[in-house]
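Dumping the structure here so I can ask a few things about it.
Every protein chain but one is kept in place in this view of the complex.
For reference, chains read A, B, C, D and E in written order, and residue numbers begin at 1 within each chain.
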């Protein structure tokens, strides 16, 4: 295996149709969600090998996660845990107000532990990708992250970190030092401006780069992104698109960048793909449904012919 | 009981999904609608006591009305009438063109009569709220309105009137004098600019106030509202929101104002709540589905955290 | 025009999806329903000319009725009335318990009057078909029925009556004499055993025939039908089918019989088509959706080939 | 308050539409479920006062539970807990095979504790109803059950127990002694034959009665029930109905019995209502959606009139 | 018959609900589509007589086409062919990206031949309308078009051509000469600016008019249209509407123009109706669902009254 290796918690995602209070909703969908598995899915859809490791319960939602990842070509190493698969419940309170609840404390996914991540798999990976969510889930999950990162570093495998600060899991006060430690051990880092500010003072690119990573990408929604890659600075505006659903842009962006890095593309090309993938993601509803294929990226820039 | 007392006709509301001619529609919803019950629901959702009195048929739609009002905490005094519950059929002919038909002539709700409104309940109320729809339904319904208003006045209970002129029920020529008479007996009055013009000449606030009410609120859609309350003039702009469904704003607005008045808030605070409630209403589809709770008002002004 | 002429009230039909109380239902359909227009639709689907006359409101439900009838080839003479189009609301309280409410009192359809039925159309018809529902709607509707029947008789046009007693519209005590009078003026009569018992004592076939009609058909659900046609007695068992929705069988049966009579088929053939149409109707959900075409009747007796 | 008092865990219930594997399902519903709240809902729908106490999370599913219970007139004492509201995911793997997963370990509901059940409320109740599910949730929940039961006994308030053994929560080996202890402290007990066998040897009625309860009801699905009430033996067959969804019969049955007991009906009448409620429940889909009102019980035994 | 006569291929149209990849779609609709039958439908909805001739398979989709056209009053001459009815599959890959596949090669519709178009019907028509799609379907279909056009010309029946270039059917290189030949034989021509450029160089209006047609209309989406009619030049801006679905505007436009021409309206009035019909079409989803009636055109310019 020489592709992307990632791990974390993936949950069932119950999403309400339409807009309005939960007791007025007429129908729901059940999908899956998880920042790391989204990136794995995104990389796989773009045609590069991706492995995801995680724990799910011995329940139908766990089966769903396994099937959905396999269906898109992700090499899913699914560990069955006696606890239940975590669930998210998502609905729009108003046209503009998205509400998400996490039913995850004590879930199977949060019980990830260092032994779940095979040393051999880490060493054989082309990139190891982790997020700042996993260290917030449990002590054992935090240990799994740091141990895998160290194993990768020792083996010369590049480490990618998406900061992904989640205010519902821990406070900025608790998260700051851990995320800073994590970024210090990374080769690549993805962050939003606010996330960067949790970790470093001053201008984000320079600040984060000063911690060690040689590829720092600061993404900023409709404003696009800036990056400092191997010492060179890049600024790429976002595409001008009609936003259907803003969720999932960051994971699509990271997947686009990492897929292109895996296939040996130059920094500017990686960022172009990342920007295109992020743009695609916001024009399609859903989380992982909105991760593009290469064909989608091409189609999205062409007109219909009849 | 020391809350809001209101009464009127509430109907079943058949709403088409999507956009297009009725024979192309694939699905419908069945809800309930009525200006007075909407205000009662709105007040109850905001945590204040509200009673609604009305007639419905001995049919499943009548049961639905009773259950929906109770479900939201409205004290519903539902009188079963031998006639049928009125129905509305609503669909969007185009993206911009909403069409509503009333199947209500001779309905149970229109057969409301003075004896339906217990004198004791009127005297015990903190506010009695009526609309300009009820006097247009039937002679007995008109009598019920004026009799309740007089009972309230005599007992020192403040009377609130929402003008709510309905062109499908009567002509401006017929409605003018009746609505003018009604407003003259009110303490509070809610009106749109066009409705004010049916009743008084010249500037609406002053004109309406000259008839007697000490609290006159002229609401004007995306332009917000102006008010003359206890001699003081207020102007409050509407919130800047993305409109999902414009219907229901006026009832949410009135409910917000009246709920705050019941809880003893000052005029400026009442108007702020009214404006927030109106803004919430237009960002959520449906009529009474879009009446906010206190939590909704708070949430609608905050960002998502994940 | 030399086909079937019929008239009566057709309403909008709001039908709940699934099973359960109205406030738990997730979706509804809006169709049309009316015993006479169902027979007209059924005759037209079987390829014979059929005209329906009736009043509807100036509302979208009235448009729907007009379009649906035309769509199936019924010559619809739709009179627009200032009152509203009547509505029915139908839901299944349990798997076995169908509940229907009529929101029809004072509706456009009930305001049918003698002048609505052109004398020329009656005289030119091959059959005039009426039901026992229309005389229960209003005095003017009753007059319309009896006047059209007399016009037909005078012109030698055969008169068909489906007894169709509706307990929600009038009592057996009120209905009995009127229905008896109506049947006495008919050439053809369709009745269930219970309906016959409202009109005559003793065995239904003989009793009804004694009133005058030369074609008496007593249909009896899963037991099929018996008939006395031009003095000859027929007994036809029902087909053995899996019932999906029992509603609409009687109208399909009458349409089958009348279509075949219009095309000159012999009594036994008419009854066979009637029985097949009734059987088809109960294997398909919906009211007028379940009226068969000739192709349906053939297909329903053949196996699938792949 | 002199009605039913009950408490326990109520969860969000995600139910798949249709039949088939979770990743083929096209839509879901989100309802609520909990044996105790179902009984409270059932009692309230039958018109008797019912209070439910329990913990839910500070999430939209918790709000849904609160609203749904209130909507049906249950006095809901909803304690907000920092943990999440438990969720169930239910789907039909085949037409005959229902699969339910519990995402509940560590949930808000399982954190119920003795102090949550006010001593005054217990003493003021007409009946205290508990199930064998709550003692399996956590040590504090078990303590809450036994403490409330003892408080009730001491105050002379009758204690009702529905055995409700759940194999997914504990083994028969663990459950046996606890359930036996619980039943020994009860005045009324509801059990299936298999549940009785977990607790006592030999014939269930006599065995359970020997432990103390003076009202023992053994319900047995389509076979109906047997009971030993105040020393008298009753056998009531189930009604002959077409089953739409077998889930929820037991809770409807208990609610029927308890509602009638609250209103002072004699044992035979209570059992008749219980049997009717159980029969109704299986003819309607859903869990708490299938709890009947008095009107439903009457309607379910009558024919449609048109 | 003295109305519009048109012919071509009409197909079943499978349309995905919502936005996203085909394997994420939860539901589909099955409608019908075809440029010529759309124009016939549009003309019929506007109250003028319209006949459509075409081939469909002996399959349920063929039945659907026949029923839908008849339902809207089109005189449909439906020839049943041993080949299958063509199908289109349409879905939105993103909010902005519509994708259509044609499953039509060798279909019944493409097997249209000269003998399918009765000489008598052509001669009796008030206008014969063809499109540039039909000549691209097959040799026999092309022959049918040119033969009918010549028959019409010889009989003095005006010929209308909508250029309708379809890049999925043939290349600009192949299409150019054929379309140019077709336009040269026409009296009326509808084209977009790009289509005009396939046929003539320079300014489209003058270029196309130079080929022969005395009524040249160049429509240009949100920019409206320009026209050269009987030597006079017209420029009409589009209406300012919120676009719901841009598909179908061209057919609605042509139908509006042709209906008004049939009823003898002057050029400016025809263009006004065309512009209104095009505007209506883009505010309603679907293809032929968005063709307006006269009432729709009036309603679309009025406000709601309540």
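Everything below uses one rule, namely that contacts are C-beta pairs under 8 Å (C-beta built on N, C-alpha and C of every residue); 3 or more make two chains touch, one makes a residue touch a chain.
Everything numeric here is computed off the predicted structure, so don't read it as measured data.
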Chains still shown that are in contact with the chain withheld from the display: A, B, C, D, E
Selected residue (touches chain absent from view) among D:58, D:80, D:93 or D:180: D:93
Contact partner of the left-out chain, one of E:67, E:80 or E:239: E:67
Sole residue of E:52, E:84, E:253 or E:280 that reaches the chain not shown, by the stated touch rule: E:84
Residue among C:215, C:260 or C:296 that touches the chain left out of view: C:296
Contacts of chain C with the absent chain, listed as residue ranges: 29, 241-242, 244, 280, 283-286, 289-290, 296, 299-300, 304-306
Absent chain, residues of chain B that touch it: 26-27
Absent chain, residues of chain E that touch it: 12, 14, 16-17, 21-23, 25, 27-30, 57, 59-61, 63-64, 67-68, 83-87, 89, 91, 99, 101-107
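The working rule: only the chains that are shown with their structure count from here on.
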Shared chain contacts [chain A and chain C, defined touch]: B, D, E
Identity of the chain that, by mean CA position, is farthest from chain E: D
Centroid spacing, where centroids are CA-atom means, of chain B and chain D in whole angstrom: 40
Inter-chain centre distance, chain C versus chain D - centres from mean C-alpha coordinates, in Å: 47
Per-residue multi-chain contacts in chain A, two or more chains: 21, 26-27, 29, 99
Topology of the chain contact graph, where touching chains are joined (line, ring, star, complete, other): complete
